[in-house]
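Of the protein chains in this complex, one is absent; all others appear in place.
Let's turn to subunit A:
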């Protein structure tokens, strides 16, 4: 024992062995460089740009927090924030409801269930831009198939994305069609992992199917629903491709969300400084919402 201890002591005294850890950094360095180049540097540079008046193709000058001050007085930005929240609320609630209902239906055994599931998740496989282009043709007020269907059934035609009042619900319709299958898949995975015991106990106690759903299934599914909610919320907040392809923020500015506003400022008006300030504020909004949802998830866990 004493020999072993003295051996360790000797090794510790060896300067080469003692400084060995410093060589580990070389192994971490490649990852460190990648993280710095792709995450840290863009962020630092965005913050740097946000405190400058920076026009692409022109000069730049330091203006402190003027871009942020301008944001809080910019009516167009204010409306873009409200529209983003409205769009997000609709594009989260409907896929969550429909996805959960679909998962409960597909969890039951019925003939050709596998085929039905596969067909249901097909929209999720489609490329968003291609989907948006097809929907754009379908929404055409005179030549689109949707108005043809409505009028064939004796219903009045709609202006869909060609009217300021209906544009956001119509865009949400595309989002719901596209992403409800994702919620369904997450919830279906949750349903498959639920224990059988509570259901057997409920059956013995004579619980109705609605009581089973309300008091057993939904509480047990809560962690999965929260995960789906977080994913959907972040996806809906950053929705860009569908809106840009179908309406480009129009008619007027009636579907201009923060992403569209940001894109126009950066790449159509070339106001890189102002657009960077929008990025920073938008990031803070997303972080705040994500933290709220994570807190809710923890709350459900603790309650369970």
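A few notes on this one:
Keep in mind that, in the parts below, contacts are C-beta pairs under 8 Å (C-beta built on N, C-alpha and C of every residue); 3 or more make two chains touch, one makes a residue touch a chain; residues count from 1.
Assume contacts and distances are computed from a predicted model.
One chain of the complex is hidden; its UniProt record names it "Carbohydrate ABC transporter substrate-binding protein (CUT1 family)", one of "Nitrile hydratase subunit beta", "Chemotaxis protein CheA", "Glycosyltransferase" or "Carbohydrate ABC transporter substrate-binding protein (CUT1 family)". Only one of A:131, A:146, A:161 or A:262 touches the absent chain when the whole complex is considered: A:161. Of the listed positions A:132, A:243 or A:264, the one in contact with the omitted chain in the full complex is A:264. Here one chain is not drawn; of A:143, A:201 or A:218, the residue touching it is A:143.
Residues touching the missing chain, restricted to subunit A, are 55-59, 140-143, 157, 159-164, 247-253, 264, 267-270 (touch as defined at the top).
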